[in-house]
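Below you'll find the structure, written out as structure tokens, and then a few comments.
The complex is shown incomplete by one protein chain, all other protein chains being positioned as in the whole.
By letter and in written order, the chains are A, B and C; residue numbering begins at 1 in each of them.
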Amino acid sequence: MATMNMIQAINSALDVKLTDDPDTLIFGEDVGYFGGVFRVTDGLAKKHGLKRCFDTPISEGGIIATAIGMGAYGLRPIPEIQFADYILPAFDQLVSEAARLRYRSGGDFWAPITVRSPYGGGIFGGQTHSQSPEAIFAHITGLKTVIPSTPYDAKGLLIAAIEDDDPVIFLEPKRLYNGPFDGRPGQALKTWEGHPAADVPEGHYTVPLGKAAVVRDGQEATVLAYGTMVHVALAGIAESGVDAELIDLRSIVPLDIETITASVAKTGRCVILHEASRFGGFGGELAALLQERCFWALKSPIERVAGWDTPYPHAFEWDYFPGPGRLAKALARVMENA
Amino acid sequence: MATMNMIQAINSALDVKLTDDPDTLIFGEDVGYFGGVFRVTDGLAKKHGLKRCFDTPISEGGIIATAIGMGAYGLRPIPEIQFADYILPAFDQLVSEAARLRYRSGGDFWAPITVRSPYGGGIFGGQTHSQSPEAIFAHITGLKTVIPSTPYDAKGLLIAAIEDDDPVIFLEPKRLYNGPFDGRPGQALKTWEGHPAADVPEGHYTVPLGKAAVVRDGQEATVLAYGTMVHVALAGIAESGVDAELIDLRSIVPLDIETITASVAKTGRCVILHEASRFGGFGGELAALLQERCFWALKSPIERVAGWDTPYPHAFEWDYFPGPGRLAKALARVMENA
Amino acid sequence: MAEPQTSSHRLELHIPEPAARPGGTASFDHISFAIGAAARKPAPLAPEAELRELPFGLIRVMGTENSAWDPQLPPETMRQALRIMLQTRLFEDRMFRAHRQGKTSFFMKSTGEEAIGIAPAMLLGAGDMCFPTYRMQGWLIARGYPLEMMINQIYSNAKDPLAGRQLPILYSARDYGFYSLSGNVGSRFGHAVGWAMASAYKGDDKIALGFIGEGSTAEGDFHEALTFAGVYRAPAILAINNNQWAISTFAGIATADGTTFASKAIAYGIPGLRVDGNDFLAVWAATQWAAERARANLGATLIEFLTYRASGHSTSDDPTKYRPADEAAHWPLGDPIERLKAHLIQLGEWSEERHAQAGAELTEQLRSAQRAAEEVGTLGQSKPSVAEMFNCVFKEPDWRVIEQRRELGV
Partner (left out) sequence: MAEPQTSSHRLELHIPEPAARPGGTASFDHISFAIGAAARKPAPLAPEAELRELPFGLIRVMGTENSAWDPQLPPETMRQALRIMLQTRLFEDRMFRAHRQGKTSFFMKSTGEEAIGIAPAMLLGAGDMCFPTYRMQGWLIARGYPLEMMINQIYSNAKDPLAGRQLPILYSARDYGFYSLSGNVGSRFGHAVGWAMASAYKGDDKIALGFIGEGSTAEGDFHEALTFAGVYRAPAILAINNNQWAISTFAGIATADGTTFASKAIAYGIPGLRVDGNDFLAVWAATQWAAERARANLGATLIEFLTYRASGHSTSDDPTKYRPADEAAHWPLGDPIERLKAHLIQLGEWSEERHAQAGAELTEQLRSAQRAAEEVGTLGQSKPSVAEMFNCVFKEPDWRVIEQRRELGV
């Protein structure tokens, strides 16, 4: 066991796989010699050679197309897209090709690729270094989407994603790279030091895709979150005084429908928290599913706390970001109907 | 007044605008001399000249980028994407550029473009000529998405979209081009002949974006649909025997929240119908909004009837397509809790 | 900043138009068919900088005295090629008629373009991989993919090898070196490059062959694929099937006039060959040259095959709406089957009689394959188990499709 921040944990997952499996390789913009703009691939090219971890042209579509072709050959590529905002130029490759290859070819070819990308806000990155595009992937049949919230999960989920034979979008909450973040921007930066989920085994382990984690047991309400929002949720729950159960989805596809349904059936109240703008966001799917499955248990409407329906605004980051205060208010609202 | 099918109505809208406004122009794959693979732009190049309606390279990203640049200059371009499935290569241009230009430039530049594209299934087009991608547009702040269900609406909404100063995705339900379709494939093809909404004025008129239409009044349940599904819904409602109110959303952004909320508040029951696969589809947003706003009025869970969570399967089109029978069953389910 | 420009000329938007539309006189005068720099055949290992004239010439063998590119094929190979091309044409004609009879939802032909898919199929190794366009069923026929299985897919019947999930003609046949097609044009060109890079990464000896239509070269995918191919020296042959038309849109809308598609190679630092695509021997020679270069670790070659789409775009298309009905007859490079046939006859290695006999034999094979497929069923009369709709979304189904399958009761 070692204490790792999320960057180190992801780096360790990649190192384990490069060591384990000669068919894995990493490529993306600035990931090679330099080790990535967030240093996530630091040292991998040096240790495993440039052929295992190399720089690519600035061409997200090309990166994904190359990965799919390599996957069809029999490799297990792990491309990086520098920011999730820049996945969009590769959207057609992901949707029309990676996600559909197995289905349309009747299992003749498939795309066992894992697309890593830092995502989310909270670093003053403005419109195009802050977005949370998970909802548009969730709607695409054939794609899996995974979002860790701790170093331990990041490593275990990433190894599971790489070993998965289907295409996985692996979104790394960049605000959590160096430490947990409770959504209150004014305070001193926290590191992962001392956090239980920063104890990360050096070797191989997996956290299975499709299993949510109950981060906090509670009886009065259920809070669903993923990525950075898991930590914000903890703060918001504390602020609210509500005895809420907090579930970290960890992967949105596959979705752990059993765990979330059981919790909402128990508590009868639910608040969904995500950074992405609200309209058409993944919260809509969750709310729809839960009112379908837990209708008779619900004591109040399912609430969604999310980014406003505007692009991500640079100077107003903390007005936009759904912080613990907004969650606490939503919890108070769902508790009104006691 | 003339009787027009949906192709003629859209053609007439384009003709009216080309005649009215020298700053409008049309371009896309095969839209010029030939008049489009669905003949929607037939005759326009001949009448208005090739500079007003011309063929483009097969480059959806290039088409949208060109349109945005023209819009920034001061034109009002009306690009066509041959099939909505092929919008995806232009997704980054639509999301990162068209949708965000006004916001990021503080109103200095904007993209008054209307992107027309045939969408949806029911023509045995297989995976890539049948998809319904509206949900991924609905989530993008800064984009409007319009979907007509009749010739009258198609013309009026299209003129409104073209005159709108924001980017509009105009999805044309290709199954409705030549006639209404109730979702029952076995029968003789219907034409628009005799349908009241096929009476289309020759000249200029608009149907405002953001105003839903109550297609059928009802007291027991609300059905929400758009595009082809409006006609399927009518058949499904009839089959069910339920006195359901049918609302045609007409545009999903802007969404007519008032009309749908009022209806569900009145009926207490709601079924949402769309062709797109269910998970992460636009039905999720609708269900989430309605349970938020009409929670106390709801007598049973909001149901979603939609495409299965698989890619669009060629030979199984009619097993996949959410037909009137599935809607009728869902209506029966929501009525169980009387 | 300078004073506002007062130019005497007002700007004008240029919209290219083809030489002739229906009713006009077909012409290909705007295209250069001169052999030019392609008269010489450079060594396959020549440095790229020495090859920059090649894409403006035209590689031809048949009907050209002592062409440097003559692959010197044994007559039996040429006869085999002729038979496969003929089989492909007969197959397509038959399936086109099957569409008119309602037996399939959709079909596409490669009439006049058969040499392009077939020469590489005969020439390349079993382990090499073709990333085809939808006009490459000749590859499958050359590689011995069962005709009956092709027809089963075209009919979407119970024995459809892709289990009804995919359109007719968008085949996938890994074991025959034929990558899965999709409806999107161009989006697999980069897969060919990735596959080739993987082969190089593994120290393998297999190469990839990617095809794209000339119209589809305008997609960003084309550029991205070539950029990767150039930078990493991917062992791939990247081929443009320039059949002059993209549905109703002529090639002058895909790239500026006065240039060639092959010359796009220069942008990526790789050789570009421009080839008479209706000359089976030229197609063979160019492919072989590029394959040799790729296997020698010199990376990719871009090849433009000049041909003509003699058929409509697909069963949904009526080309007389947008081009002169007799345009095919004016195509200066003729028909690949007629040309190879004449060449063999001229060599004394073939005859009209043998040709007619071959046609009869091939027709009989086709008839029996079609009969077998029709015993299974045609579109709508027979289809794979509906449960197949829910398979292969992921390797393992998740709760959604399990529940939905249950809901549908299949």
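Following the convention adopted for this analysis, contacts are C-beta pairs under 8 Å (C-beta built on N, C-alpha and C of every residue); 3 or more make two chains touch, one makes a residue touch a chain.
Only a predicted model underlies this, so the values are computations on that prediction, with no experimental measurement involved.
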Among displayed chains, the one left out touches A, B, C
Of the candidates C:A218, C:L273, C:A286 or C:L344, the residue in contact with the absent chain is C:A218
Residue, one of B:Q8, B:T41 or B:T66, that touches the chain absent here:
B:T66
Taking the full complex into account, what residues of subunit A touch the chain not shown?
29-30, 32-34, 37, 50-51, 54-62, 85-86, 89, 124-129, 278-279, 308-311, 313-316, 319-320
List the residues of subunit B that touch the chain left out of this view.
25, 51, 56-57, 59, 61-62, 65-75, 77, 89, 92-93, 96-97, 100-110, 141-142, 144, 164-166, 210, 253-254, 257
Which subunit C residues would touch the chain omitted from the figure, given the whole complex?
1-7, 9-16, 47-49, 121-128, 142-144, 197, 199-207, 218-224, 227, 230-233, 235, 252-259, 263-264, 266-270, 295-297, 299
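Just so it is clear, only the chains that are shown with their structure count from here on.
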With centres defined as the mean of C-alpha atoms, identify the chain lying farthest from subunit B.
C
Distance from the mean Cα position of subunit C to that of subunit A, given in whole angstrom:
41
For subunit B paired with subunit C, centre-to-centre distance based on mean C-alpha positions, whole Å
35
Subunit A to subunit B, mean C-alpha position gap in Å, rounds to 31
Identify all positions of subunit A at which a residue touches two or more other chains, and write them in rising order.
89, 92, 96, 100, 103-104, 141-142, 253
Contacts with two or more other chains, residues of subunit C listed in rising order
165-166, 170, 182, 184, 187, 220-221, 393
